[in-house]
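One protein chain is absent from this view; the other protein chains keep their places.
So, chain A:
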Amino acid sequence: MIDVKAPPLPPKGGVPAARRRAYRPDRRHVPVLATLALLILMYVLGVANYDGFSDIQVLLNIGVDNAFLLVVAVGMTFVILTGGIDLSVGAVVALTTTVAATLLHAGWPSALVLPLVLLVGTTLGLGMGSVIHYFKVEPFIATLAGMFLARGISLLINRNSIPITDGFWTFMAQRRIRFGPGIFISTSVVVALAVVLTAALVLAYTRFGRTVYAIGGNADSALLMGLPVTRTRVGVYTISGFCSSLGGVLLSYYMLSGYSLHAQGMELDAIAAVVIGGTLLAGGSGYVLGTVLGVMVLGLIQTILTFQGTLSTWWTKIVIGILLFAFIVLQRLVTRKAR
């Protein structure tokens, strides 16, 4: 904690006047601003190079195609803010789609299936959170176990893709909210935005949210300050579990199928989005807004590749890899200055 070799902290001795930070952005905002700048740059490049890129619908489609990832990444943001990690999210998404499709196929009413599948993910999250907290298991290990478990169960249920023909599901999948001719979003985008707003509100304005940040800053201190560390830590994994199953529901709208091999590697996309969105992997610093930008960066990369047409999909991965490196280095630089 005590680093005497750190560069001298601004006001030393005396009764210091508040440090002036007139126009320099808050250090905590730097990574988010960097992501925003990157996003704008990518967009401008896209518009400059490709016909039709400036079409509003191109942007909206990023939302349509990534709503489920956004929801999952929001849950991941909670976890990473406490300094944890949740590797199970992709598998929970797959499990959710499989369970939903199986039950719907068996003729269960969607009004029952929907809450049930949401409960599945939430319960898994609660379980992993409890294991992590009460048995002091590394989040990496506990959620890795959860990942195998969820993926395994969905394979056990059905190894094949199960089509969904349920009325409510197809309605949600096909319903478009139109703003004008050829300009629309899907219902999933609305759900995702609601999740984002709720999460932002919870993180900024509730004791639970602030405790999440406190745990990420210094968990021991949080405990000594009398904060409900147990409840909060278990809570973030529960939230992540809920968001994963909600993401799974959105994915099943998008795909209109349940498949145990859906969302392979989505946990890594979600983590990448959160980190590119400026949230510190060590916890304690970051914003849901950043995660939104992170997801948009990932989406925009894919869009650009689609427009480009000749590049292969692995270029997505290469670019994401480079960006991740860049952002982790940026985080290092920012925190080094901060400490």
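The criterion applied here is as follows: a residue touches a chain if its C-beta (ideal position, glycine included) is under 8 Å from a C-beta of that chain, and two chains touch if they have at least 3 such contacts; residues count from 1.
To be clear about the criterion, contacts and distances are computed from a predicted model.
Enquirer: From the names "Murein hydrolase (TIGR00659 family)", "PadR family transcriptional regulator", "2-oxoisovalerate dehydrogenase subunit alpha" or "Sugar ABC transporter ATP-binding protein", which one matches the UniProt record for the unseen chain?
Expert: Its record in UniProt gives the absent chain the protein name "Sugar ABC transporter ATP-binding protein".
Enquirer: For a quick check of understanding: of A:52, A:226, A:265 or A:309, which residue touches the chain that isn't displayed?
Expert: The missing chain is touched by A:226.
Enquirer: With the full complex in mind, choose from A:57, A:123, A:158 or A:218 the residue touching the hidden chain.
Expert: A:218
Enquirer: Since one chain isn't shown, list which residues of chain A touch it in the complete complex.
Expert: Where chain A meets the chain not shown: residues 1-2, 4-5, 7-19, 21, 27-28, 201, 204-207, 210-211, 213-214, 216-218, 220-222, 224-227, 284-285, 338-339.
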